[in-house]
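With one protein chain withheld, the remaining protein chains of the complex are depicted in position.
Chain nomenclature is as follows: A, B and C, assigned in order of appearance, with residue numbering initiated at 1 for each chain independently.
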Amino acid sequence: MDFQLNAEQVLLRDSLAGFLADRYDLARSREAATSAEGWQPGVWRAFAEDLGVLGVALPADAGGSGGGPVEVSVVAEELGRALVIEPFVDTVVLGGGVLRRAEAIDLLTGIGAGTVRIAPALLEPGSAHTAHDVAVTAHVDDGGWKLTGEKTVVTGVRFATHLLLSARTAGEQRDHDGISLFLVPFDAASPPDGLRVHGYRTIDDRHAADLVLDGLRVPGDGLLGVRDRGWDLLGPALDETVAAICAEAVGCLRRILADTVAYAKERRQFGQPIGSFQVLQHRMVDMHIEVEQAAAAALLATLRLEDGPCERARAVAAAKVTVSRAARFVGQNAVQLHGGMGMSQELAVGHYFKRLTAIEYEWGASDQHRSRYTGLSRATGVTPAE
Amino acid sequence: MDFQLNAEQVLLRDSLAGFLADRYDLARSREAATSAEGWQPGVWRAFAEDLGVLGVALPADAGGSGGGPVEVSVVAEELGRALVIEPFVDTVVLGGGVLRRAEAIDLLTGIGAGTVRIAPALLEPGSAHTAHDVAVTAHVDDGGWKLTGEKTVVTGVRFATHLLLSARTAGEQRDHDGISLFLVPFDAASPPDGLRVHGYRTIDDRHAADLVLDGLRVPGDGLLGVRDRGWDLLGPALDETVAAICAEAVGCLRRILADTVAYAKERRQFGQPIGSFQVLQHRMVDMHIEVEQAAAAALLATLRLEDGPCERARAVAAAKVTVSRAARFVGQNAVQLHGGMGMSQELAVGHYFKRLTAIEYEWGASDQHRSRYTGLSRATGVTPAE
Amino acid sequence: MDLSWSAEDLAFRDEVRAFLDEKLTPDLRDAGRLMTSVYADHEASMRWQAILHERGWAAPAWPVEHGGCDWSLTQHYLFTRESVLAGAPPLSPMGISQVAHVIIEFGTPEQKEYFLPRILTGEIFFCQGYSEPESGSDLASLSMTAVADGDDLVCSGSKIWTTHAHEANWMFCLVRTNRTGRKQQGITFLLIDMTSPGIEVRPLVMTSGEQIQNQEFFDGVRVPKANVIGRIDDGWTVAKYLLEFERGGTAVAPMLQVMAGDIERAASGRPGPDGHPLLDSPDFAGKLADARIRIDVFEVLEFRVLSTSAAGGNPGTASSMLKILGTELSQTLTELLLEASGPRGRVYQPHATRPGGPVADVVAPADRYLSGEPWQAVAPLRYLNDRAGTIYAGSNEIQRNIIAKAALGL
Partner (left out) sequence: MDLSWSAEDLAFRDEVRAFLDEKLTPDLRDAGRLMTSVYADHEASMRWQAILHERGWAAPAWPVEHGGCDWSLTQHYLFTRESVLAGAPPLSPMGISQVAHVIIEFGTPEQKEYFLPRILTGEIFFCQGYSEPESGSDLASLSMTAVADGDDLVCSGSKIWTTHAHEANWMFCLVRTNRTGRKQQGITFLLIDMTSPGIEVRPLVMTSGEQIQNQEFFDGVRVPKANVIGRIDDGWTVAKYLLEFERGGTAVAPMLQVMAGDIERAASGRPGPDGHPLLDSPDFAGKLADARIRIDVFEVLEFRVLSTSAAGGNPGTASSMLKILGTELSQTLTELLLEASGPRGRVYQPHATRPGGPVADVVAPADRYLSGEPWQAVAPLRYLNDRAGTIYAGSNEIQRNIIAKAALGL
């Protein structure tokens, strides 16, 4: 029973927090988001070279520091606190999680070095937030593959070096078996034949795109892991991804709560700070309690990631339910207590609210994970990694 | 569009309210409830003879005043306000509703005169709150019927003159078809052969019982309406019953809210009335809003009772969902704001809380009626009168 | 007791329906259907006002001699109800539904003659200058000064959260003309020509990217005393009249019913977590049914307020209750719409919507590509903008204070 970060973890947290405080200005990061480039490559380089956060969870033989879930959550929480839009979770946690299991050492090395950036192309127009709902098909085509179908809300495409594509090679649309994963080198400036890219921004200032795969050719070595067994790689990596997003949310939540409390102390109406009104005090207390529960839930998920599949999935589902609830309650009330200013882009709160709104639904909102939790609790045939 | 009671309705309300204020003392009524008799026959007699409230919804040819749903709701709300335990809804609304449809004029006349009192034996150990879930069987037995099975939480048995029994004469356990209704003369002092009565009190100070039917014989004329078609009588009568209980709840809610506001103004802590604390003020405002919604929902159900089956059932379901929610929120917070005193029998609030708790679940709580509402909204085969 | 409409009311309703069927072009219906907030596309709403004006229905609540309709409150309600159900873009309330009524009540013959006809035609378009950076919920603490100088009042200060200040050519506002006495005293209700020298308008970018709200800076702006409504220093009386006088024409229940219907259609066509239609997911169906039930009940409460007002009564704190319930229900519905839109609820594409104002650095793709359907583009923007409901027009916390005091005597 130990709730303390060890010395290395504290160092990691403090150095990253220090860097972001100095170098990651909210306004500038929003400008970058709306710019053609869509991100700050210099920040990414610093993550790789100066801070080593991209290799934090990579094995030593990939040049990583061999950290685990705790290190990832420490990084994710700090990135959330600073509202960082650069694709740490997509590339390092999701992409890295899949490639680690596929034992793709070179690519992992590239992730740590910042030269490999992965855009996960998993969701589809007909899939809701369920990654095993795959209709895109892959057919063998002289030594390689031919992919057909549509992917949607593929984040990070603008500056990705690779696409991580899920496609169905067997089974029915929602089967966990019969999904194969492909890694496809990619350059937004010149998409390959058979791939149309429709780019757009998200409400939380990410760059994303719809992909239309019209017989996209992928060489044979583009297949990750075993044919039809893609879920063996993707399922656990997605649980790690959700846990990391929960940690990111905790960072957002702590910041938006702190901003709200500070605003309530300083904003005066009726001759007194609005923070002196008992109704608003109790509202902020309830926000505080939601944040503490979200943090505890994220921690639970983090520390269960290396347990058995059921234990892991149950804790991750519980965390996502808790974090989604907190993201909504705390986000909405932070706006409410800021009044009109909370709805504008002039303060940080509005930007954090939008990210928290995206997180509420990302990889499934409360209902989805509550049902999953129920299924796991009763152990009634729900795939642990669903 | 008219929200006013007419002159007769106002007169009915005021005369009943006046009578209850003078004659229906809360403490005395609780003593009666725990006494051997279990109620106040004198009150019932006055309802019949002095006030005419028992005949309020009876046709003229049964000596009634020919009133409708609005008159019933006016009476039920006043009875709720005074926490009357005498069986108006069981006898007049449920029993009367069934007998009216069975055109049993003599019995209806008896109801109006106060000489016929009906205990509805509908629920069963395996039925939850669903009245069409009938496992008790009735078999033809030389010219009459033989009933076998168990009924539970049969209210009013102690002073009933008749039992209203549902039994299955065809179909599966939860079919609406195949249910037959029987009216059986009854005297608690000497139950008939084949019927064992296990009496008890309810948390809301009613007398009730479990009935074990062990081949209970019922003469042929004990069948109400048409064999297997009992639901044609019972379904609509149950909707009228739920609407009346909602109106009763509104009376309870208005009283418990008024008591809470009064207590909050008078009870002092930290040198000021607790009603001056903004958090408690807003709590009471939310209670007030719940009460207003419950009243509007009960009114909606009342005014839709004579519409088509779907419209009627939809409004009744909406009302029960709303009233159950209000009963819980207002009841629980009334206790909370009264502190320890709210948990004791010393004040009225505790007694009202118990009745509201019973009402929350009576004939189905929120979830059951919300599903019913959904089914009706989509018109997907849910029997309107379910 | 009776919840049904009279035969006359139903005949009137059919007349309104026929008119709407004929006059609402697909483009106007889109402007209503694809709104991302309570504010319609300005151009479309002015076009609709012109069509209504032609029919004599632009300002039903006005006295007939000024161009209003001789409708009962119930008829006015039915008109608004049918307009909402048909998807007509709402008109800006600032002129027709607000300042016009104080001009009618307190204005001079000259003010009436000048402003009322031009408000009807849309030639004059008003915005409301109430809130200030330091005066939100506590409106009476406002400090924008107006100093008498000859026939003018010289105004300096700032107003904020001014809807459509960019589109407006006039503002009605509250200014501080006297600092002695209670803060409610010494306030003056003033009409300002927005083309006057010394006014700077700064748009505020909201989280939706929309620029509907603005902040204005007044630097020695000269306003003729002839533009004062009522008496100098007596503006609070005028403002209170505007706040409290119930003149119907609001129909929130139909708006909520339309949203619920949109959500039901959307959810029947989108997959839920288990791959079946979202509408069949018990969790989602339960939340939608709960919202629909609350709307059914809300409608009864709205009817009750209507019939109280129609009978010349004062609904009292019922309007505060409706404000709380209506805005919280609306927010719940925007949550359900966002949930129904799935992953695409995260996509930012205002170009596929009809926002109530310009959008900052919007990125409409050259090919007008739309990820998903228009309602999915509306969902997140509607969700973000609808947070305003519980904040403006007296925050819901303020409304609860009012009910505690006025209804419960606390």
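Going forward, a residue touches a chain if its C-beta (ideal position, glycine included) is under 8 Å from a C-beta of that chain, and two chains touch if they have at least 3 such contacts.
Because the structure is a prediction, the values reported are computed rather than measured.
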| item | value |
| --- | --- |
| Option touching the unshown chain, where B:H129, B:R227 or B:R378 are the choices | B:H129 |
| Among B:L280, B:L305, B:V323 or B:L376, residue touching the chain not depicted | B:L280 |
| Touching residue (missing chain; options C:P133, C:P203, C:G286 or C:G316) | C:G286 |
| Contacts of chain C with the absent chain, listed as residue ranges | 282-283, 286 |
| Contacts of chain B with the absent chain, listed as residue ranges | 34, 123, 125-130, 133, 152-153, 173-174, 198-204, 208, 210, 268-271, 277, 279-280, 328, 332, 335-336, 339-340, 342-346, 350-351, 353-354, 357-358, 361-362, 364-365, 367-368, 370-371 |
| Missing-chain contacts mapped onto chain A | 1-5, 9, 70, 261, 264-265, 275-276, 278, 281-282, 284-286, 288-289, 292-293, 296-297, 299-300, 302-303, 315, 317-318, 321-322, 367, 370-371, 373-374, 377 |
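The rule is simple: only the chains that are shown with their structure count from here on.
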| item | value |
| --- | --- |
| Gap in Å, rounded to a whole number, between the CA centres of chain B and chain A | 53 |
| Residues of chain C engaged with two or more neighbouring chains | 397, 400 |
| For chain B, residues contacting two or more additional chains | 278, 282 |
